[in-house]
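Just dropping this structure here.
With one protein chain removed, the remaining protein chains of the complex are shown where they sit.
Showing chain A:
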Amino acid sequence: METAAPRDTAAARGTAATADTADATAADRAADAKAADQAADAATLQAAFNAAVAADERIEPRDWMPDAYRSTLVRQIAQHAHSEIIGMQPEANWITRAPSLRRKAILMAKVQDEAGHGLYLYSAAETLGASRDDLLDKLHSGRQKYSSIFNYPTLTWADVGAIGWLVDGAAITNQVPLCRCSYGPYARAMVRVCKEESFHQRQGYELLLALSRGTEAQHAMAQDAVDRWWWPSLMMFGPPDAESSHSEQSMTWKIKRHSNDELRQRFVDICVPQAESLGLTLPDPDLKWNEERGQHDFGAIDWSEFWSVLKGNGPCNEQRMTQRRRAHEEGAWVREAAAAHAARHSERERATGDSERAIENSERAAEDSEREEATA
């Protein structure tokens, strides 16, 4: 690719005033050739990338990829990671008040899983050249978003169940197709995340079922939670297809596999029979089976609420961000201490750290191969 450079220098050395034009022409020609080479290279790379995507091959961190593909993925994965981290708050809100020890253990484990999902996802984003610290900065300064659903408050214990059933249910509907996403590290993270999310969703359903079949007060609590979480859950699929700015490109790149509206419809069709078996109703008078379409019709979503929450004016936007920033700021001295200690004891620390990581990695590899065997 650098073949043009020596000729440039040679041309520059022959500096007779009369030769200016000729030199310039030579230089132009060289530059043109260089640009042409680069264009040819880029075209080859782009073609290889397109072919890999078309053949459903996975793009891996060291493969060439278009800049826009890279930045779209960084944005999407980071916002997914941020959602896991902010999403801990509405549920953690009930850990200290969980009404039985069994439920408390389930809830603690779930919130812990979410922190773990955040970690996987930040790692996946880092394979694209981003850094976790930088992404967290962007979250804290409001330059990157998280799922708008977590700006709603958890007002009763039943909300924990509604989040599990509806919010995790919507997340799974969104994320299962991402297990086949064209970017390998993201797709693999999604396989792990979806497995745990399905578990959480079942637990949420089971929590609501216990309430629904419990006392009158418990049943009312469950119904009220479903009434408050239903519409925000439908909004999790994003704006209608006609207004979704990133959709088309993401589908071409096979980052996305289905449109927002398709996934939303799928989710509604899954939820209706589940609500029936829960003995709870969904707060939509227009919801009914459409024989012709073989799908449910449902009422109009209040998109003004969606945009308002997205712009920061939901019930908890301020609170969620304040808590997140505060945890980060108040933890700064802890992170600084860890860094100072590690720098001072780098040799020893590295030796122990390495062995721990090696153990962890081998465990992970064992898990992965188990999973692959299971799916094979």
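Note that a contact is a pair of C-beta atoms (placed from the backbone, for glycine too) under 8 Å apart; a residue touches a chain by one contact, two chains touch by 3 or more; residues count from 1.
As a convention for this text, contacts and distances are computed from a predicted model.
According to UniProt, the chain absent from the figure is "Phenylacetate-CoA oxygenase subunit PaaC", selected among "Light-independent protochlorophyllide reductase subunit N", "Quinol:cytochrome c oxidoreductase membrane protein", "Electron transfer flavoprotein subunit alpha" or "Phenylacetate-CoA oxygenase subunit PaaC".
Remark: the omitted chain is touched by one listed residue; of A:Q112, A:Q249 or A:N290 this is A:Q112.
Contact between chain A and the unshown chain involves residues 85, 88-89, 92, 95-105, 108-109, 111-112, 115-116, 118-119, 122, 157, 207, 210-211, 214-215, 217-218, 323, 326-328, 330-338, 340-342, 344-345.
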